[in-house]
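Everything below concerns the one structure shown next.
Here the complex is missing a single protein chain, while all its other protein chains stay put.
Moving on, here comes subunit A:
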Amino acid sequence: MEDLLAARSQMALSLGFHIIFACIGMVMPFFMATSHYKYLKTGDLHQKNLTKAWSKGVAIFFVTGAVSGTMLSFELGLLWPEFMEHAGPIFGMPFSLEGTAFFIEAIALGFFLYGWDKFNKWFHWFTGIVVGVSGLASGILVVAANAWMNSPAGFDYVDGKYINIDPVAAMFNDAWFTQSLHMTLAAFAAIGFAVAGIHALMLLKNKNKQFHWKAFKIAIVYGGIAALLQPLSGDLSAKDIAERQPAKLAAMEAHFETSKSAPLLIGGLPNEDTKEVDYAIKIPGALSFLAHGDFEAEVIGLDQIPEEDQPPVLITHIAFQVMVGLGMIMMALSLLYFFSHWKNKNWQTKRWYLWLFVLATPLGFIALEAGWTVTEVGRQPWIINGFMRTKDAVTPMPGIFYSFLIFTAVYVSLSFIVTFLLYRQIKAVPTTYEEGKDQKKALTPQ
């Protein structure tokens, strides 16, 4: 494997792995704070057990998120030294603020996990909220850094040098808001559906019904609201890209030729040689409307982008279709939940109903990974859009393939262990938190 390809694969693998855990760190604290709040208000022991059961899961994920994040801060330099040498001082601002956010998160987590029955209960609850808010803040900050790679700002590029650096302007680049908004919603949607799915499975198995039903409800309300807002925010992102990164938009939509009232393609297999898209459903004018809010508008196609600046079309297009398709399914499921909640509670006990949510467990994560593929692969061949090419940024050290192999082995084994541990946690729920019986035991802190 060529070094550049190995480095790209390693980066993609590490980020794709980290994002899963990062989302858990951003979202689960809010779920826990909700059940914790309900417990404190009503004294419902299920809610307390739920908070504890979730927090044990989160501790496992949190450490995996932390170590994979630590690896990333080194990998940026290990794999892309040339990029970091120039970009570090420019887009470093969010990272240095993120350091603070992480710290606060870590400190608050120390209080939260180890503080049961040791502090004032509302102080303890509040530390949980702090974990969530600072996790969210760090997510938004890194995404702002990534947005800078898509939409560079805050410097002048003169004779190959990056001068007049302004880190604040770099952080508030044009893309930071749309990307952070979309990412935050994605995190809530993905985790909401995943958690709801797991508890739905438990309900199907008729285990601890009350416990799992309460868990399901908290998760699906968060996830459902996010999934309803997601397409709106996605549309904002798409309009933004049409302005800023026409090459990415063209690749996403497999739009080979510049045209007015461009059609939106649903599905389809782009053929990069013939510049045709096979098997696609075309909706006339819809792409023009989505990108520019006007059915007649001209949409730039790949023919206007120099060959050497074109991103890979096949991957970007498929990833985009996957994200949008899954987003639609999740939106429909959210509507189903809210409808059943208000109109037809009966459905909620039906097997088909629960099965739908069980099947939806991984959808948010798949959409999330697909969305990042769109963003990152769609930016190629640039690492800093329009300024530095990925191939010029890669480390001079040979043999990156071996490091890629090592990382793959590490991530694969970590995934196995984490899944295994989570499986054991979930299996242990009925014994640790048996309903009614043994409530005393469940009450004592570990």
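Throughout what follows, a contact is a pair of C-beta atoms (placed from the backbone, for glycine too) under 8 Å apart; a residue touches a chain by one contact, two chains touch by 3 or more; residues count from 1.
In the analysis below, contacts and distances are computed from a predicted model.
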According to its UniProt record, the missing chain among "Simple sugar transport system permease protein", "2-oxoacid:ferredoxin oxidoreductase subunit beta", "Cytochrome D ubiquinol oxidase subunit II" or "Ribulose bisphosphate carboxylase small subunit" is "Cytochrome D ubiquinol oxidase subunit II"
Out of A:167, A:192, A:301 or A:364, which is the one that touches the chain we can't see? A:167
Please pick, from A:15, A:78, A:204 or A:336, the residue that touches the omitted chain in the full complex. A:78
Sole touch to the unshown chain from A:4, A:45, A:60 or A:204: residue A:60
Pick out the residues on subunit A that sit against the missing chain. 56, 59-60, 62-64, 66-71, 73-74, 76-78, 81-82, 84-86, 88-90, 92-93, 95-100, 102-104, 106-111, 113-114, 118-119, 165-168, 395-399, 403, 406, 410, 414, 417, 421, 424-425, 427-428, 432
